[in-house]
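Following: one structure in C-alpha cells, then a few remarks.
Not every chain is included here, but those present sit where they belong.
Chain IDs A, B and C follow the sequence of writing; residue 1 opens each chain.
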C-alpha cells in the first residue's frame, strides 16, 4: 500500500450503477518525506476519510474491491483503507 | 482510477467473440491540469461515453471485467466507468 | 488494451503442460503513430494472428487467461485479442 493525501473529490453524474453510493476522492500519493510521489489518482473511500487527511491507499483493483465489501461486482481499482496517524522509522532512515 | 479523454475509436473485424458487442474507444489519460498523462490506451465503454468526453477510467482487468458485467468470461483490461462532470480540489492544489 | 505488432515467435520445448497447444508470439507495443512503445513482450495468440499483423493486445494475466478460455488453469499474462483494422481519431489528435 501507499501513503497519500486527499486533495479533492470528483463529481460524476453518469456512472456505473454500483458507483452510486461511493465517494470518489482524489488522492496524491506521497513519499515518506511528504513530497508528491507521481500523480494523483481517483480512489473510493472505505475509511470515512476527508479532504486533507493522510491516508493508507491501495491502487490495486482486487484489493480495492475487497475493501468496499461488494466484491466482485463493484468495478473500482483504488481505495482508501485507513487514516495514517504516525510513521515510525528506524534511526538513520530519511526522514 | 484515472481521468481521461476519449480521442477516438478502434475498428477490429477479427476479434475475440466476447468483444462483438463491445465498443472499443481510445482514451488519453490526463493529469489534473488536463495535460496528457502517458500514452493513450484502448478501453471498453461501460458508460455510454462519446468522442471528446472526459471520463473515469480503469486500466486494470479485474476491475474492467466487473464493469461490463460479464465477469470472468470477457477478456478486457481497461474500461470507462463514468463521465467526469467536475473536479473539486482543495485550495492550494494546482490546478 | 494496447495496440501492437507481431514481430516474431518464440520456440520453447520444455514448458508448462498447458502451453503445449498455445502459440507464443513476440509483440511490439506501439504508440498511435506506429512507433515503438517500450519493449516487446511474449503473448499468446487467441485471434489467429500472424507475423506482421497489427493487433489488440492485453498485458494483464487475468484478462489474458480469460481470452484463451481455460481460466484459471492456464498460466499466461499476455494475449492477442484481435486484429486492428483501423484507428479513427478525432480531428486535432496527432496522428
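The criterion applied here is as follows: a contact is a pair of C-beta atoms (placed from the backbone, for glycine too) under 8 Å apart; a residue touches a chain by one contact, two chains touch by 3 or more.
Please read all numbers here as calculations on a predicted model, not as lab measurements.
**Q** Beyond the 3 copies placed here, what is the full number of copies in the complex?
**A** The entire assembly in this structure file is built from 5 identical chains.
Convention: only the chains that are shown with their structure count from here on.
**Q** Steps needed, at minimum, to get from chain A to chain C via touching chains?
**A** 2
**Q** Mind checking the centre-to-centre distance between chain A and chain C? Centres are C-alpha means, answer in whole Å.
**A** Chain centres of chain A and chain C, defined by C-alpha means, are spaced 31 Å apart.
**Q** Could you state the distance in Å from the CA-based centre of chain B to that of chain C?
**A** Measuring from centre to centre gives 19 Å for this pair.
**Q** Could you list the positions in chain A whose residues touch two or more of the other chains?
**A** Residue numbers touching two or more other chains: none in chain A.
**Q** Could you pull out which chain C residues touch chain B in their complex?
**A** Within the complex, chain C contacts chain B at residues 1-3, 31-32, 37, 46-48, 56, 58-64, 66-67, 71, 79, 81-90, 93.
**Q** Please give the residue numbers of chain A that touch chain B in the complex, ascending.
**A** Counting only chain A, the residues touching chain B are 7-16, 19, 24, 26, 28, 39-43, 51-52, 60-62, 64-65, 72-78.
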